[in-house]
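Rest of the complex left out; these chains stay put.
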Amino acid sequence: MPDDMARPLIHDRVEAGGSRHLEASMSDSPVIGIMGTGDFSRSLARRLVSSGYQVVVGSRNPKHSEAFFPEEAEVTSQVEAASQAALVFLAVYPEHHSTLLELKPSLAGKTLVDVSNGLRINHDGPSNAEQLADMFPESDVVKGFNTISAWALQRGPRDASRQIFLCSNSSTAKSSVTQLCRRMGFVPVDMGLLSSSLEIENLPLSLFPSWRIPILCTLFLFILFYLYNFLRDVLQPYVTAGKSVFYKMPIDTVNVTLPSVALVMLALVYLPGLCAAFFQLWSGTKYNRFPNWLDRWLACRKQFGLCSFLCAALHAIYSLSLPMRKSARFKLLLAVRQMKEGDEVWVEEEVWRMELYVSAGIMALGLLSLLAVTSLPSVADSVNWREFTFIQSTVGYCALSMATVHTLLYGWDRAFDPVQYRFMLPPTFMLVLVLPCVALLGRLALCVPSVARRLQRIRRGWEKTRHIRFRLPEDNCRNILDDVSNV
Amino acid sequence: MPDDMARPLIHDRVEAGGSRHLEASMSDSPVIGIMGTGDFSRSLARRLVSSGYQVVVGSRNPKHSEAFFPEEAEVTSQVEAASQAALVFLAVYPEHHSTLLELKPSLAGKTLVDVSNGLRINHDGPSNAEQLADMFPESDVVKGFNTISAWALQRGPRDASRQIFLCSNSSTAKSSVTQLCRRMGFVPVDMGLLSSSLEIENLPLSLFPSWRIPILCTLFLFILFYLYNFLRDVLQPYVTAGKSVFYKMPIDTVNVTLPSVALVMLALVYLPGLCAAFFQLWSGTKYNRFPNWLDRWLACRKQFGLCSFLCAALHAIYSLSLPMRKSARFKLLLAVRQMKEGDEVWVEEEVWRMELYVSAGIMALGLLSLLAVTSLPSVADSVNWREFTFIQSTVGYCALSMATVHTLLYGWDRAFDPVQYRFMLPPTFMLVLVLPCVALLGRLALCVPSVARRLQRIRRGWEKTRHIRFRLPEDNCRNILDDVSNV
């Protein structure tokens, strides 16, 4: 698909025009070198010039390349460029870094900015920047700018805050690049030592890594429940009574499956937190590391929640579309035809059941929407920690309870109706309710005063073992004094 | 509820590993002291080390605490730490600040950063930081970092812009902490003098303070209208005709109540602005302070609007769910049974009324959605002042007008139908329409050319009294010159 990056980066000489007379005032500004003459190099040169820097571009063929750069930039040989600048951007493919080895003497003692990206995610290292640092041990290598596209560079910083992740083993080199970033209008983010460069190089290559497990989980649950419902609602009538209700496959069956997935996923948002609490209660300290699976689970609760919300919202739209379908109309006409004079048309229990479960469903959806809106980055940034916890925990448990009530009301007394056990399979809602009920009961258990008190003590830093070992008055005092002062 | 903060802050020695050889290059970086050894202190130390600072931690029991800190940090006695560092974080509970008094000589002339939080909101002062400043009059106290959790500190600054609010009476101390913030990857926000510290300490403790009035108002209106509708629609048929329609309580009654609340709340968004305009017209200047209630009302218009939108959206979902209910189906079957041969089935007026009011309702909801989306922080940030005003005012009044039209069309000619006055109570829509009509008429009044002109003059700084008193040509000139240059 053609994207922004694929568009040519136009040389807009007008924009920079008429500034020749400024050269005098700019001659005292630092000189920045750029090696390479590709798109990124051109955009970078343009931006640096417009931020008031003197730019010198190193090219293997300066005459040919000159036309692609703003006229304020000097395009010269690589050796010339390297010797003039104290800070040099290397905008060449990492596989061609070695061709720069001949510049080693002129780059010694200078700051090299490695803007390169890998072709695929690299978990083992070494990173491009680390390899470069090995090649040029006498230069200070800074990793950065690889997450910014040439297009964003050229378009300028108006487009909200564009972060630039930087790392280096030399703090002076890093701080000079940091200043440069700021002057160009970007927001530098210090990622520490050069060992972080691998992570920085992987950043632009990853494709929703935190969403992989939640999406797979949603798909798995969807397929599972869909097959189960297909078996019970479509296949069973066909096999046992020869009734063909295959028309239910696109909407009705999907609409029973979606809320099941939504509710189970919502329970999966709150279960890991409960596991963590019980783990801490059991181990009597908060300084024991959680098992890996729990850590990973805890980290993707937000994504689980949003998948749950998506399913719930789709369920709402599917449900609302039910009465407008031809099948609903035809069923009604059939009902009218089969209606006899003495029939009781109004079934009070049916009416109440539906009024109540529709109500509960709408309220659950409303609460889930609040949660979803609060997880938007800009909204989450504008609330404080206490507010965020209130929404995500208190409102979240309300949503879970309401969704559970919605399902219980939908079930009503059908759990005790043998007709519902088609093929001996229990109704879907019974399977669905297991995890939410476990989560709600677990949460209730943590509200028992003695448990709650113990948990709170553990979370303020109290440890079962330490508590027993060092029961000296002096240490006790230290214990209080040194504890977390920030909750 | 178990939250992120409750998780142990794991000592990940690998992350910082292999950097021993950097010490030489880091020895020239400033030394930062930290008093206290709790979670916050540990996370802070880790972050400072990874940002290239030398860290010295003051502990009452250095040997025991050492294990919790990165190995690049020096853990020593409190006196030792205080004497080495020029900038000292006090990460101890505020109630233990006094235990630091023995360090007074070694802290003199140094910058102390108070990261403490209160336990509950404190409106009267003095703040922890002010008390600390009184305790250490020879040190420069900076308040800050209290809004950042230990977890956010450890996880790093990747998570969008994390603001740190700072205040101090010493501008040099504040600027050094500001630099430190930036180097750690946070966004420092200068809040002025130490007298702001009370506000900064209250920040993480408040729970949606700006939402309290709007939510209470919504709840109050909801209960009021719900009872009114219950009386008219459920109780009246039961009392007068013995008809039991209690099944209407969960959905039908709620669905008449929600739009009432939504419309009244929407009118309440625009009324304070009108009050302000008429107040300015009346007092003939914009430099008279508004009454307090008006100031507070003006400040929470956005929240009123969002509450209104929530009610409107729920109303839409409730309305759309009406035909899928059993009760709708049963009513239809009853209608079919009671339908006689000669009956006119198609009532043109009824059809037109409903087509029109549904239409108007959908359009009002669409406009309200635009308003709601524009009030998201990130969207509001990306529009300029003129665009924001256009959306919030022009589009807003369109939404209010459309919602009023929706209600008027819903009412149709029922206001003149005595049957609608059950228990002598007028239909709900009549009560609801009062405030929106006042708002719309008030807005129209401000469009009268002479009024509009006068208001505009007042808002450009013209004052009735001043105008009369100083009618000298010279002053007139000054008057124009000195006025707001920025609209």
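Labels for the chains are A and B, by order of writing; each one numbers its residues from 1.
Note that in this section a contact is a pair of C-beta atoms (placed from the backbone, for glycine too) under 8 Å apart; a residue touches a chain by one contact, two chains touch by 3 or more.
Quick caveat, the model's predicted, so the values are computed rather than measured.
Asks: If 2 of the identical subunits are displayed, how many subunits does the entire complex have according to this structure file?
Replies: 3
The rule we apply is simple: only the chains that are shown with their structure count from here on.
Asks: How many degrees of rotation carry the C-alpha atoms of subunit A onto those of subunit B, rounded to the nearest 5?
Replies: Best-fit rotation on C-alpha atoms: 120 degrees.
Asks: Between subunit A and subunit B, what's the gap in Å when you average each chain's C-alpha atoms?
Replies: 24
Asks: Within the complex, which stretch of subunit A touches subunit B?
Replies: Where subunit A meets subunit B, its residues are 160-161, 165, 169-171, 174-175, 187, 189-193, 195, 273-274, 276-277, 280, 286-290, 298, 316, 319-320, 322-323, 332, 335-336, 339, 345-348, 350-356, 358-359, 362, 365-366, 376-379, 381-387, 389-390, 392-394, 397, 443, 459, 461, 475, 478, 480-487.
Asks: Which residues of subunit B touch subunit A once you look at their complex with the stated criterion?
Replies: Per the stated touch rule, the residues are 1-8, 10, 18-19, 22, 25-26, 29, 36-41, 50-52, 59-61, 65, 91-94, 96, 99, 115-117, 145-150, 156-158, 160-162, 183-185, 203-208, 247, 249-251, 254, 310, 313-314, 317-318, 320-321, 323-330, 332-334, 336-337, 376-379, 381-382.
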